[in-house]
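I have placed the structure first, in the form of structure tokens, so that the comments after it can refer back to it.
As you look at this complex, bear in mind that one protein chain is not there, while each of the others sits in place.
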Amino acid sequence: MNAENLIALLIAAPLLGAAVLLLGGRRLDGVGHWIGTLLSTASFVFGVILFADLLGRNAEHRTLTQHLWTWISVGSFQADVTFRLDQLSMTFVLLITGVGSLIHVYSIGYMEHDERRRRFFGYLNLFLAAMLLLVLADNYLLLYVGWEGVGLASYLLIGFWQHKPSAATAAKKAFLVNRVGDMGLSIAIMLMFTTFGTFAFGPVFSHVGDASEGKLTAIGLMLLLAACGKSAQVPLQSWLGDAMEGPTPVSALIHAATMVTAGVYLIVRSGDVFNAAPDAQLVVTVVGAVTLLFGAIVGCAKDDIKKALAGSTMSQIGYMVLAAGLGPIGYVFAIMHLVTHGFFKAGLFLGAGSVMHGMNDEVDMRKYGGLRKYMPVTFITFGLGYLAIIGFPGLSGFFSKDKIIEAAFAKGGTEGWILGACALLGAAITAFYMTRVMLMTFFGEERWRNQPTRSPQAPSAEPAAEHHGEHAEPHPHESPKVMTIPMIVLAVGSVFGGAFFSIGDRFLHWLEPVTGHSEGDSPLSAATVTGATMVCLVIGVGIAYVQYGRRPVPAVAPRGSLLTRAARRDLLQDDFNHVVLVRGGEHLTRSLVYVDHTLVDGVVNGTAAGFGGLSGRLRKLQNGYARSYAVSMFGGAALLVAATLLMRAV
Amino acid sequence: MSFPLLTATAALPAVGAIATAAVPAARRTAAKWLALVVSLATLVLAVVVLVRFDPDGARYQLTESHPWIADFGVRYDLGVDGIAAVLIALTALLIPFIVLAGWHDADPLETGSKRWRPTQGFFALILAVEAMVIISFESTDVFLFYIFFEAMLIPMYFLIGGFGDRAHEHGEEAASTQRSYAAVKFLLYNLVGGLIMLAAVIGLYVVAGNFSLTEIAQARANGSLHMATSTERWLFLGFFFAFAVKAPLWPLHTWLPNAMQESTAPVAVLITAVVDKVGTFAMLRYCLQLFPEASKWATPVILVLAVIGIIYGALLAVGQRDIKRLVAYASISHFGFIILGIFAMTSQGQSGATLYMVNHGISTAALMLVAGFLISRRGSRLIADYGGVQKVAPVLAGTFLIGGLATLSLPGLAPFVSEFLVLVGTFTRYPAIGIVATFGIVLAALYTLVLYQRTMTGPVKPEVSAMPDLRARELVVVAPLIVLLIFLGVYPKPVTDIVNPAVKQTMSDVHKTDPKPEAEAAK
């Protein structure tokens, strides 16, 4: 059996799972989670087989394609259902199915008390299928299917607890903001079609040279818009924080490890287009740099553990986008950071979920504290993830983030200095907010004692809360094995992943044939950059320790500075959206409804009324008196005669 | 002489309509079954037409030709091209679902009401509409087409005016008044359109000397029939106006929300998914073939109107409080896409538009019929009266969501393929218009998801807490539509293969070719 034929199975397995679980009905409630986990693991196994197959080939022959059928064919518009497995997609396949399977396992425990667990697994499987389609597609239109498919799965999962209006609203918001990005992707595809006559990866990339730079810049910017939507980059970042309404495994899988990184995949995949459009690349780096600071600042101010982590995700993806915008000097590191981030951020989220599981689903970190004694495994795995994300030497974040900072300086010129400085500053803030999360959760006094822990944001939110009963004081406890084992596996990945990839530049050699690579000439030596990063790290951790480790954490958030308050409100982005888009839109639609009723309909109705009035008057002539009819007859006859005579005379 | 397949396809529902009407008053259920069987048999015939149709063969196939009114050159000419064949299949496909979904819509009201609901009449009228729609798709004689184009207004008028939703917030009296208003509005709009078209039809006869579509089109193509520029434009406008009312194109759309709001859900589907398609179909067949130059002359204005319709319809859908009105405005937005595709004059646009007609028919049917099931349970059309339905009726909510996702053109479902083709087809020739139209996809997501959120999610409202989930009959209606939506979304080739050659012909009628890609053109 050819390896190519396995590619479709990667997608088919979770798709089958989704179909079976969602159509199967209640009779599958008892086994649904096992079916879901089994099929996602099966997909992972196929992934490993294919990976082994790729490793057995030369670096140049590691691109497999599988053509299934012609999807759309109209005139010169040709879209095929064709899959392409190369080193880049292989990396994603392993990340998606690997982390995905772990999170399936974790969810068995986490969702145990939810009566709709079967459906949850169905949605998770649907997500895996769509995400795999996204990274395996061989043309942009098929990618678009996966792109919106993950959006749908994300919509369903964010709004999984639909009875909460906040969850339903967050789901809708995520989908809508993503749609704005999708618009960018549609326009990019249309531009490609008018420019190249095709939108399949191979032909587009090989014909980049034939197109004008203006067109390529336009395509690049539209792809960036798409990436901004999916990867929560400024200015389309507002949905990610709200997306934390979804169950925590969803936040870990979709909104940390995989889906939100799809934008980075898109940019790296379209590297050939961006390489030929420096202006677009510049915008990409600016977006990345702004977002990495934006997310970090938001992450500093949030008291909700998941929202703090969401800010962090935004910021880390900012790093990746920044790296992807640097061109060939950054592509590999963008993906490397993406993979290591997938490990440690998923681990952190699962840890957060485990904490919530033990704390009656409390999410406010001000009501945590001193949990390390009660949840040792969670504490250790979360701690390792923490060390990895802040870039502690030797752990995976250290390798991947350091490379990005180096690459940013290597961009050269003023831009290089500015981008590098932003990246360094981001590293310091990352160290600060992650230390804050760590200290507030696992250290300090036990602030959860003697108070009911039902936060106002989440009334009867997660079903587990109902399970534990109403106003009980929480009894922090370690989560069951089915939840801790995935956390341990991810922690191991966060510790060793970076080193494994970096030693001997393994990851670089693996990806280079797809993405290309070039060494920039950095004004700073690698050692200088690493040193500077370490200094930033120490400063960030130090400030956080002074503020949250030495002093007691107030149970109610202090008012804080103007920046803190703004950051708590996501730097006022939502307020802007609300005032400009929501209110403005409401006014617009309301006035349009009025216009449609009075003006458009009114013109037609007015015409009708005019005719009605006219006929009313004419009707008076029909009075039913034979003599008056006779008069009109005679009058008419006389008129005719007169007219005839007149015509004769003339 | 071979078996007159096309006549049979149109005649079967016509005969069925008469037979259904003739069923004695007491045998109500028998009439329903008769209508269902007839509509299914028609579907079989339509499928035979589709199978017998050879995409690579002559332009019009399965032709039948008989003199009818010899003095005026009116003939009974039938024939189908790929576009017509597909749309006949769509019509025949949807009618059984409409019949099944409206199974109880015309039952006599329960005790205490004097209103008599003629069940037989309801189903007979639906079949009559089907017959007329099919024959207007089949006709290749302008006069014959005109007659049935107009005649279908009569049964539609009675369907809208005579059968409304069971419950109404202001009581039966007010409901009846509003229904009459909607029905009369529908009739007047379409009659005015038809009247102007009649003038143009007569004008065409004066110019061309006969009514045969094929002969006139051929004479136009080889130059033997010359029309003065102004004549051609006036005739084009006469035809186009009628089709634009029926389609409906902004700003001639205001009859549709009233008509869809007041009629029962199956009839609303009949209006928007079946009858309105005759309008867009006729634009493709009559406007472009008979008046190619005038069509090109009018294109800029029509494209702008279509784009306004897309955005305007979507914005209005967002502002609606009534579920059915919302779907109606969404349809107006979608008709904007169809007309955009037709007049973009690219093969992607026109194939996309044809495919869009099919997909819009199926997706609107799915969404609207489920909405109808929902409304029949609670007895209210107002969005605000629902909430949390997902919890009590998950299957209903799930199918409603899929219908909604199809309406917002989610990739993987059929409408995406057609919408994207229309957008690409427009973009290659008119990039600015294409980009504005793309905004429609964001707005579509907005109105669909807002509708879903307000009705299906959130805390369960006390009034809906006892709502039953979909019944077997209702599931039989919805499930096949959803399967089709997925199938045509993943594998639209069976339809595009039939449509593409016909579109190629139409493109050559208007002397247009697809623009070349820039990179190729540069070489």
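Think of it as A and B in the order they're written, each chain with its own count starting at 1.
In this text, a residue touches a chain if its C-beta (ideal position, glycine included) is under 8 Å from a C-beta of that chain, and two chains touch if they have at least 3 such contacts.
The working rule: contacts and distances are computed from a predicted model.
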Tell me the UniProt name of the left-out chain, picking from "Spermidine/putrescine import ATP-binding protein PotA", "4Fe-4S single cluster domain of Ferredoxin I", "NADH-quinone oxidoreductase subunit K" or "Sarcosine oxidase subunit delta".
"NADH-quinone oxidoreductase subunit K"
Note: the excluded chain touches shown chains A
May I ask which residue of A:L563, A:V603 or A:A630 touches the chain that does not appear here?
A:A630
Contacts of subunit A with the absent chain, listed as residue ranges
619, 622-627, 629-631, 634
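One rule holds in what follows: only the chains that are shown with their structure count from here on.
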Provide the C-alpha centroid distance between subunit A and subunit B, rounded to the nearest whole angstrom.
37
Tell me, which parts of subunit A touch subunit B in their complex?
22, 69-77, 81, 141, 144-145, 147-149, 152, 155, 159, 162-165, 167-169, 171-172, 175-176, 179-180, 182-183, 186-187, 189-191, 193-198, 207, 210-212, 215, 585, 588-590, 592-593, 596, 600-601, 603-604, 608
Please name which positions on subunit B make contact with subunit A in the complex.
188-189, 251, 253-254, 312, 315-316, 318-320, 346-348, 351-352, 388, 390-391, 398, 405, 410-412, 416-417, 420-421, 423-424, 427-428, 431, 434-435, 438-439, 441-442, 445-446, 449-450, 453, 456-460, 490-493, 496, 500, 503, 514-520, 522-523
